[in-house]
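Removed: one protein chain of the complex. Kept in place: all other protein chains.
Up next is chain A:
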Amino acid sequence: MASLITCPHCGVRPKEEFTIRGDASLVRPAPTASDETWHDYVYVRANPRGRTLEHWQHAGGCRRFLVVERDTFTHEVYSVTDGAAFARENGK
């Protein structure tokens, strides 16, 4: 359930401590990228029914950005990773 999120720094916390910032699977294009690439990045979403990656900020706790892997239908949370660690792993 997405009522509880396990912050890798603070442990299990209620969802209210977090601010959700949306899709974390998007990669920010280069400043010189085409208008179409930027349009897709800012506006277009895959919006899957199933597994998805999202940015959640633990605003009421350690204030770290996290990447939560979650199912959009069952609300099951598969993993919570620190945002910086996620970016390093994925080379962003």
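We take it that a residue touches a chain if its C-beta (ideal position, glycine included) is under 8 Å from a C-beta of that chain, and two chains touch if they have at least 3 such contacts; residues count from 1.
Following the convention adopted for this analysis, contacts and distances are computed from a predicted model.
Set against the options "EF-P lysine aminoacylase EpmA", "Bifunctional protein PyrR", "Sarcosine oxidase subunit beta" or "NADH-quinone oxidoreductase subunit L", the UniProt name belonging to the omitted chain is "Sarcosine oxidase subunit beta". From the set A:E54, A:E69 or A:D82, the residue in touch with the chain omitted from the display is A:E54, counting the whole complex.
On the side of chain A, the interface with the absent chain consists of residues 1-3, 14-16, 20, 22-23, 35-36, 39-40, 42-49, 52, 54, 70, 72-75, using the contact rule stated above.
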